[in-house]
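Here the complex is missing a single protein chain, while all its other protein chains stay put.
Take a look at chain A:
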């Protein structure tokens, strides 16, 4: 079947999509957007997290056909082509929250969503928001640091305005 959807603001069309295929597969294998990772294919790890109509979901559990005519934002959509990495991405780099990097795209999408809704999260807010994202490398402390750093920096820039 054919699936047409918007990804990171651009209309995309995928042909010969198998009906049982996931949105994650369509993104990675048919649209050339390999940022979203496939680590478990069962909703456990969150490395495939994308925003679907503005809501973070595991793209491995969305059937391709369910994404028809819908709006998807992947990790590739976070950076601004003009100004470079998004503040959340820069904070992950600066805090040393990236080791192998496999979990990073999902964590970035989840963190970006958290800070949109809750610009100054408590540690409990952060833990709750990232509870669907597994990391096998960092032990999470640096990830928490990165989220705090991103929040603090956006607080500063908000203060300057």
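The criterion applied here is as follows: a residue touches a chain if its C-beta (ideal position, glycine included) is under 8 Å from a C-beta of that chain, and two chains touch if they have at least 3 such contacts; residues count from 1.
Methods note: contacts and distances are computed from a predicted model.
Within the choices "FeS assembly protein SufB", "ABC transporter permease", "Xanthine dehydrogenase family protein subunit M" or "3-isopropylmalate dehydratase large subunit", the name that UniProt assigns to the complex's undisplayed chain is "Xanthine dehydrogenase family protein subunit M". Annotation: of A:14, A:33 or A:58, A:58 touches the absent chain (contact as defined above). Touch with the chain omitted from the figure is made, among A:34, A:87 or A:132, by A:132. Annotation for chain A: contacts to the undisplayed chain at residues 1, 18-20, 22, 41-44, 46, 49, 55-58, 60-63, 65-66, 68, 110, 128-129, 131-133.
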